[in-house]
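Okay, here's the structure, questions in a sec.
With one protein chain removed, the remaining protein chains of the complex are shown where they sit.
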Amino acid sequence: MKQKLDQPSVEGASSDTALYPGRFQPFHLGHLAAVKHVLSESSEIIMMIGSASQSHTLENPFTAGERASMIKLALDEAGVDPHRYFVIPVTDLQVHSIWVSHVCSFVPRFDVVYSNEPLTRRLFIEAGFTVKPIPFFKRKMCSATEIRKRMLRDSSWEELLPESVARYIREIQGVERLRDLTKTDKVEADM
Amino acid sequence: MKQKLDQPSVEGASSDTALYPGRFQPFHLGHLAAVKHVLSESSEIIMMIGSASQSHTLENPFTAGERASMIKLALDEAGVDPHRYFVIPVTDLQVHSIWVSHVCSFVPRFDVVYSNEPLTRRLFIEAGFTVKPIPFFKRKMCSATEIRKRMLRDSSWEELLPESVARYIREIQGVERLRDLTKTDKVEADM
Amino acid sequence: MKQKLDQPSVEGASSDTALYPGRFQPFHLGHLAAVKHVLSESSEIIMMIGSASQSHTLENPFTAGERASMIKLALDEAGVDPHRYFVIPVTDLQVHSIWVSHVCSFVPRFDVVYSNEPLTRRLFIEAGFTVKPIPFFKRKMCSATEIRKRMLRDSSWEELLPESVARYIREIQGVERLRDLTKTDKVEADM
Amino acid sequence: MKQKLDQPSVEGASSDTALYPGRFQPFHLGHLAAVKHVLSESSEIIMMIGSASQSHTLENPFTAGERASMIKLALDEAGVDPHRYFVIPVTDLQVHSIWVSHVCSFVPRFDVVYSNEPLTRRLFIEAGFTVKPIPFFKRKMCSATEIRKRMLRDSSWEELLPESVARYIREIQGVERLRDLTKTDKVEADM
Amino acid sequence: MKQKLDQPSVEGASSDTALYPGRFQPFHLGHLAAVKHVLSESSEIIMMIGSASQSHTLENPFTAGERASMIKLALDEAGVDPHRYFVIPVTDLQVHSIWVSHVCSFVPRFDVVYSNEPLTRRLFIEAGFTVKPIPFFKRKMCSATEIRKRMLRDSSWEELLPESVARYIREIQGVERLRDLTKTDKVEADM
Partner (left out) sequence: MKQKLDQPSVEGASSDTALYPGRFQPFHLGHLAAVKHVLSESSEIIMMIGSASQSHTLENPFTAGERASMIKLALDEAGVDPHRYFVIPVTDLQVHSIWVSHVCSFVPRFDVVYSNEPLTRRLFIEAGFTVKPIPFFKRKMCSATEIRKRMLRDSSWEELLPESVARYIREIQGVERLRDLTKTDKVEADM
């Protein structure tokens, strides 16, 4: 069992740590609801920031560091006990067959994975992990895609984020960055 | 300041070296007009050949070495003083957050960047560099995209290039290469 | 000649080894017909499994190891003499200009390349190799793209594969994997 | 200023976050003393786990995830407020000129770096950051090198670690792993 | 269990395939004895050529393709049934924690690993595989290190190799290559 290598069973340790992988571009109210749900079932949550080396693209506007800051602001605002979570950025590998091992080597030991993403689910299930779904919270609006669209129009995106995250994005001029990235796609071929 | 590391201020050195990043696929009359414009404002220009390891694709048909040859042929034909320019190929990193540092480590010290590409502009501005626009020269026709399209039809593409570059592309059978690359896209899935 | 480096002419060795590059996602009756054709003209064939590190995507559902297993099952079923073939997985490089050298360092010496793929043909021809076409066998049906489409509907895909390969795909639950991968593409942005 | 890009000054945010880079192989009492020292001068500390993708070597026996677990155990044992620290693994790049930008994109904004390592110090200073030294705590004994040596003899290494870390290493059979890695070096050439 | 993903249990398939990883620089009589030993216990052997992208160094003089050729020559000379073995080159990853998954994705399903190399043994055992030792055959002489030393003196190295392999190395001028590589190390810094 691959899991044995990187995920040794530590005697006496709490047996219910959950892994919650996401890209969090940006961290929104749906993510926050997911964290609360996971923490109602597990004593600890590892928030894995995926695509960690990607930033400054339309799909991934924010750096891993910025996303880690957003998560901490949001969880502090929501009063989540900081003893109960880890925030760990993990780079992409582009090679699906080794992705689970890669993740396991970057994060502390976990017992269960929470994900609705079919490929993530499949890879972890095939590797012998328990994978649970996440109940959707206002799914239509609370999607990072919808939020990035609204940010491009700069209209009503803030209501879908924790206040502290919306403020942070304003401060780092995230809306302006996203718009510049849109322009880029149009003229790339002329560069 | 990141710039201090790779871009030490050299006492007594000319203070107006310009960086001009491009892919130059191929180098055309619009690029030549840009070089002349930059050299009217700066004493030296560094022509950075981007996406340097890419070649033999529809968007990037020519190798970095071939593009360096084109640039030298064009600037010699135009009578540009070779003391006044550098030609430096730089590979892509796919990681935007470290791209400016990457570029800085491959090229000599520069004082200003010339670019119309929004992402390039944004990344350099955020890194503290002065970025200036380039006046467009017959923009519609003088785009590498338009030229590659004309090359696929092999019709009137040569009038958009310096004579020496058009001749060079004929000699290395660039039109034939580009056509083979088009065919490729159609059957790739059957490979 | 680049070829001299990695492909030394070995005195006394058979002079007609053929390279047959493909992705084999999955290995089907068209591939089998190609192998038979090549072996009617050459004494040995090297079946190069391209995109070897890719798996668990819609275009590349199977790992290199799974594809190697399929090829061996199919050639055993067809009674091909195992002295006459090699199966060698080769990772992609994304850099076309060095791809031929990369391939040459991973496979035994060869004398001729069989391929219908225009870019593959062009790169090997420009590197000085003899490249021959492969007669198509029921092209419309026997394409990996068509087979993957039928697998998604789970309808009549097995008739396009050697029996042993169809059985193997069933056993490793390949159809189920492909369907999960389809779902993935739809929700990726929400991850 | 490169720093501006990834490290935007956020209005109203605490202005004294410290970056403390280390490999923590394993996390020992010297590291703990350093954390306490930094937290006596800064309100927040980012513990950057360097060489994050390295593990199972003599110099880097533990995975990034295992090291993150050790750090959390040690800081909990020492009663450090979890609101005050981040633990972020960062992979190596092997390219010194872009390392500072790479780090900046993975961690939240920081104001000062604590390090005694000359190359780390030089790279951050040249990038415009304030870098402070760390007072040594029983330097001779409290070095990861000394601890790994003692672990190989399995003698008196535990006294140099927080109790919870020593227990964790026992539980994941870290001493046994380190010994196997020593054997490896002797016969590698015969593999 | 990671193994489940890439190593699905195929119903009805022979249950005793062995993985034998090595660098085979070059393939010698000790390796041949090992293959015979493994085939006395298993019905099939996968010979995994490690460090596959390395060549033209003192430790790794031969390309993966050359090593694949040597193995085939040797096994043909020894009369080993080609139905019973696979030869698969696998590139290094430098990241130990994901190496077992990486190997599993490149080779067909296997049931047991044969290795004397402590790190290889440890990584496979921790991943849940059965690992067996290989009886040594004239260990002192039959080591690739010893053979490469003798090749540098060009004295009595051929007696440690299968005849067909020794002949092949002569034909590709392997001794000459190795000597040039020795010279290289001496003057590298002056390059």
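By written order: A, B, C, D and E. Residues from 1 in each chain.
Methods note: contacts are C-beta pairs under 8 Å (C-beta built on N, C-alpha and C of every residue); 3 or more make two chains touch, one makes a residue touch a chain.
If you're wondering where the values come from, they're calculated on a predicted model, not measured in any experiment.
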Remark   = Where B:Gln25, B:Ser55 or B:Ser143 are the choices, the one touching the absent chain is B:Ser55
Request  = From the listed residues D:Ala18, D:Ala74 or D:Ala144, report the one that touches the chain absent from this view.
outcome  = D:Ala144
Per the touch definition above, residue among B:His37, B:His96 or B:Arg109 touching the missing chain = B:Arg109
Remark   = Only one of E:Ser43, E:Thr57 or E:Thr130 touches the unshown chain, namely E:Thr57
Key: Those residues of chain D which, in the complete complex, touch the missing chain   = 21-23, 50, 59, 95-97, 116-123, 139, 143-145
Residues of chain B in contact with the chain not shown = 6, 8, 10-11, 13, 52-53, 55, 63-66, 68-69, 72, 76, 81-83, 86-89, 91, 104-109, 168, 171-173
Remark   = Residues on chain C facing the left-out chain by the touch rule are 1-6, 95, 97-98, 100-102, 104-105, 123, 126-128
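Operating definition for what follows: only the chains that are shown with their structure count from here on.
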Ask   = Hey, how far is the Cα centre of chain A from the one of chain B, in Å?
value = 37
Key: Where chain A and chain D are represented by their mean Cα positions, the distance between them in whole Å   = 24
Note = Going by residue number, chain E touches two or more other chains at 6, 95, 97, 104-105, 123
Ask   = In graph terms, nodes being chains and edges touches, is this line, ring, star, complete or other?
value = other
